[in-house]
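The next block holds one structure in the form of structure tokens; read it before the comments.
As you look at this complex, bear in mind that one protein chain is not there, while each of the others sits in place.
Labels for the chains are A and B, by order of writing; each one numbers its residues from 1.
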Amino acid sequence: MNLNTWRGLRSVLIIAALIAAAACDKGKGGGSGSGGSGGAKPASGSIVIGHFASMTGPQATFGISTDQAIRLAIKEKNAKGGVKGRQVELVTIDDAGKQSEAATAVTRLINDHKAVAVLGEVASSLSLAGGPIAQKSKIPMISPSSTNPDVTDVGDYIFRVCFLDDFQGWVDAKFAKENLKATKAAILYDQAQAYSSGLADYFDKAFKELGGTIVTKQAYTGGNLEISSQLQSIKGSGAEVVFLPGYYSDAGTIIRKAKEAGITAKFLGGDGWDSEELPKIAGDAINGNFFSNHYAPQEDRPEVKNFVENYKKEYGKTPDGLAALGYDAALVLFDAMERAPSLDGPALRDAIAATKNFTGVTGTFSIDENRNAMKSAVIVEYKDGKQTMSARIEKK
Amino acid sequence: MSDSFTASDLLQTTINFLAVGGLYALIALGYTLVYGILRFINFAHSDIVAWGGWIALTVASGAGWLASGQSPAFALPLVLLATMALCAAMGVTIERLAYRPLRKAPRLNVLITAIGVSLFLQNVGLLNKVFGNRPSTISALLSNDVLATVGGVHLRLYDMLTILLAVVLVIVLERIVYGTRMGRAMRAVAFDERTAALMGVNVNIVVSVTFALGSALAAAGGILFALRNDLRMTADTSWVLLGLKAFVAAVVGGIGNVRGAAAGALLIAFVEVFVHRYVTAAFPDKPWVGQLQDIYVFGILILVLIFKPSGLLGKATVEKV
Partner (left out) sequence: MKSLQDRVDRLRPGLPITVGKSVLPFAIAILLAFTMDKLIGPAVGATWSKILLDVGIAILLAGSLNIVNGYAGQFSIGHAGFMLVGGYLAAWLTFYGSIHWFGVKTPVGGFLGNGQLLFLGGCILGGLCASVFGVIVGLPSLRLRGDYLAIVTLGFGEIVRVLGQITDRQPKRIDDVKKIPMSDLLNNLGGAEGFSQIPGYTTLFFVYFFAFVLLVLAYRLKYSSKGRALLAVRENEIAAEAMGIDTTRAKVIAFVFSAFFAGIGGSLYAHQVGALDPKELGFMKSIDLVIIVVIGGMGSITGVVIGATILVVLPEIFRQFADYRMIAYALALITVMILRPQGIMGVKELWETSLWRKQVKALRAKLRGGK
């Protein structure tokens, strides 16, 4: 009897030992992006900015990209003397891509780490979970790349520096209608992803308003790429353009399979396509297809050139759109901090809300009364497996 | 939707469903073998499938067959065999370390252990030092040529290969289970482990062989899946979903039954591809009909279980008092 109870305790001890072992291992690896929780008290005098992101789990690549760019921005800012003469420190907490953990992460950033502002998240659903907590604590939150219109609706402390899905859907529809001269479009979207299904609806609406027809609207579930029947429907529909607002992990495979299935229509996607992996997966099939994005690394502007060069030097790869937005979110925050009379929540909030004609990597934009960034989008085309800027579409 | 109901469309849909069915059958066999002998749902099976795909990538890129874009013709069979062997070894090791200590424990424990193994494989695969967290592809291993054109439909190398490989492997497995001494031992253990042990069957070896066979088939399934749908990171839900569907196929066909698994896989692929295609085409103005793909699969599962709980080809067992 007694033995059993002790065995129970023993197994608990073993769990603890295992996790401790894992912890040591991690320590040796030199704790990379994810900031610690224990004893991570801000160094006196430095300003703490929080970042909650998916550093692990299925969406880890998004979080890591954004986090690296924010760290680059902070490094550059600190090299120039920091904000208001104080150094800036970043605390990143991983939310593993789960809503409940996102809420905990924001709570910790604000209460344990005393962050003056919070940056995050990429995924709209996680921004929606973290936002109410920042709002309640009156700490401004800037989402770098949540494009769902509801995100900033949470309250007057929630901002974003990217465009919205309804704008993006409109941009894609306009490009399809006016630049590609298409009148018949098909939509193939991921029914399980809010991002994808939302964008599909906005494109649908905008394309019809511009005078086109949606010949078929097909759904798939992210990851389940047994979509031969969907592709057959699209093939038979006579569409000239297929709008595919999924993430790159699905889009690459779908484009390749579509070509094999004999679909000759051009594919058009959203910013979820932006990844170096996409042309690798899709192979030759990627060429001649387009997607809307926040910026193009080839753009000939000093901000873009500097950023791409520094990012490459630091991390050895070309920054994607998420990195550019993470960088801009940090810059907008620094700009507001410099202007704000103090760094408490309401003052900082007002300063961010007053951002006008800010020029960042992703273009020149202002924050409007709904706390969204008013900006333009670029259309990128794949040529010979490489991204090339095709068009810039200004705001409505 | 004018040309949805043509003969060539029907033929194309049929080929698609057969190819998907073959893929599911390979994976379902692993579930069915393990369940037949140990009576537990091996939740880690879908992760062996995922690892199969990624090991194939590692082997192929290690040999330099992916770099050129066009790999030699012998590359795919070699990669297939190497991956099947590695996965078989992996399956046997997992059984030895994680499941064997629990042979006498309640089945729920084994199940939770299987979930633990599954989480372990998923997250180890995610590490940058292992496979990493970005999708990848092995499509360079197979140039997806058109073999022939029948009635306006392209017969592609990949589809034909999947169907052929599935048929061959199912037949081989069937021969092993019903035609060899080891197969007889496997059936004996499945029927009554203790009596089989008393009759001189070495249960441990039988179980090891079962895991080796199941895992090798899983590896083949993983490679075929990766050729078809590319590689998602090991923790991606698509592998879990793939495993779930293959498992559903095994249950629908009558779990523990080799032919049943093949039949179940065909039925599941039929509703997922064939039924979905024509139901969606029949309601072009109702977009939500197109989203019912997964509901067909799980709906057929529940229907089969309620009306024939032992599955299509399973034998109803009388409970011993």
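The working rule: contacts are C-beta pairs under 8 Å (C-beta built on N, C-alpha and C of every residue); 3 or more make two chains touch, one makes a residue touch a chain.
Everything numeric in this text was worked out from a predicted model, so none of it was measured.
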item	value
Residue among A:70, A:110 or A:265 touching the omitted chain	A:110
Residue of B:117, B:153, B:169 or B:188 touching the missing chain in the full complex	B:117
Contacting the left-out chain in the complete assembly, out of B:109, B:143 or B:180	B:109
Residue among B:73, B:148, B:198 or B:306 touching the omitted chain	B:306
Residues from chain B at the interface with the omitted partner, ascending	35, 39-41, 98, 101-102, 105-110, 112-113, 115-120, 122-124, 126-127, 237, 240, 244, 247-248, 251, 288, 291-292, 294-295, 298-299, 301-302, 305-306, 309, 319, 321
Interface with the unshown chain - residue positions in chain A	1-2, 4-8, 10-12, 14-15, 18-19, 21-23, 25-26, 31, 33-38, 55-56, 93-94, 98-100, 103-104, 107-108, 110-112, 124-125, 128-129, 132, 136-137, 148, 150, 153-154, 190-194, 196-198, 201
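In this section, only the chains that are shown with their structure count from here on.
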item	value
Between chain A and chain B, centroid-to-centroid distance (C-alpha), Å	34
List of chain A residues in touch with chain B within their complex	56-58, 60-61, 191, 216-226, 228-230, 232-233, 236-237, 248-249, 252-253, 256, 260, 262, 275, 277, 280-281, 283
Complex interface listing, chain B residues touching chain A	1-4, 9, 12-13, 16, 20, 126, 133-137, 139, 144, 154, 156, 228-230, 232-233, 235-239, 241-242, 272-274, 276-277, 280-281, 284, 287, 290-291, 293-294
